[in-house]
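Working notes, structure below.
Missing here: one protein chain of the complex. Every other protein chain is in place.
Up next, chain A:
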Amino acid sequence: MTSVPMGLLLLADSRLPAGGHGHSGGIEALVDRGLLRSTDDLHAVLPARVRTTAAVPAGAAAAACALATPPSRRQESHHQDTRRPDGGFPDTGQGWRRWDAAGSVRMAPAAALRDASRAQGAALLRTAGAAWPSPALDALRALRRPHHALVLGAAAAAAGATPAQAAALAVHHLIGGACTAAVRLLGLDPLAVGALAARAGRQAEPVAAGAADAALAAVAADDPALLPTDGNPLADVLAELHHRSEATLFAS
């Protein structure tokens, strides 16, 4: 029987204190400019966002999960990924640094996005470090403010999840953060948005799976450059404008 690690569910739960509630995933910037006004708009925006921006955090989370899974556990039955990552186990900050830098490179156009990722990484590291103590999470502390996806992946590994599950987790938070923010900012019907989130999640499964495959290849080759590099220039520009705005409710 395949069991689902309870820790994975906890990591997916927005009630776990991890700083996500202060970030809208770019939704507030769209709302403020009248580019997103209704559930229909969200229905149009969300799948596009998932297609263009989800692969990067999903890939980074999957890679971090693969890296952070101790070699002794990589053969365990609940790791169903067909390819076995051979990358070095990062039990020092140095081991993580190249993977963290790869995250920064992929968010290079928007300093605001890098800051938001690092703020949420630091937040999750506080909570996850206490909840699932592990050498890989300890090592991430040396980076002080590692990117969120790396912490998410390392925490997922420590909680017993697989790289594919870590990728799905990253996509799940991208969708959940955007949907919650849209409800709060526009007073949308939360039931309708819930249905929309479920649909977006189903559509996102191939994105998460593809990102996880790429991540395992990157880890196997010990080459962070092989991580997904998709991007969305409008999201980058809006993130920077949002950061410079006078009155905003969400940090990003």
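The rule is simple: a contact is a pair of C-beta atoms (placed from the backbone, for glycine too) under 8 Å apart; a residue touches a chain by one contact, two chains touch by 3 or more; residues count from 1.
One rule holds in what follows: contacts and distances are computed from a predicted model.
K.L.:
Out of "TetR/AcrR family transcriptional regulator", "Anti-sigma factor antagonist", "NitT/TauT family transport system ATP-binding protein" or "Urease accessory protein UreG", flag the one the UniProt entry gives for the chain missing from this complex.
P.N.:
"Urease accessory protein UreG"
K.L.:
Pick from A:V45, A:A123 or A:A197: which residue touches the chain that isn't shown?
P.N.:
Looking across A:V45, A:A123 or A:A197, the contact with the absent chain belongs to A:A123.
K.L.:
Which listed residue (A:T52, A:Q203 or A:T248) would be found touching the missing chain in the intact complex?
P.N.:
In the complete complex, the chain left out is touched by residue A:T248.
K.L.:
Thinking of the whole complex, not just what is shown, which of A:R51, A:R97, A:R141 or A:R184 touches the missing chain?
P.N.:
Touching the chain that is not displayed is residue A:R184.
K.L.:
If the missing chain were put back, which residues of chain A would it touch?
P.N.:
15, 17-24, 119, 122-124, 126-127, 181, 184-185, 246-251
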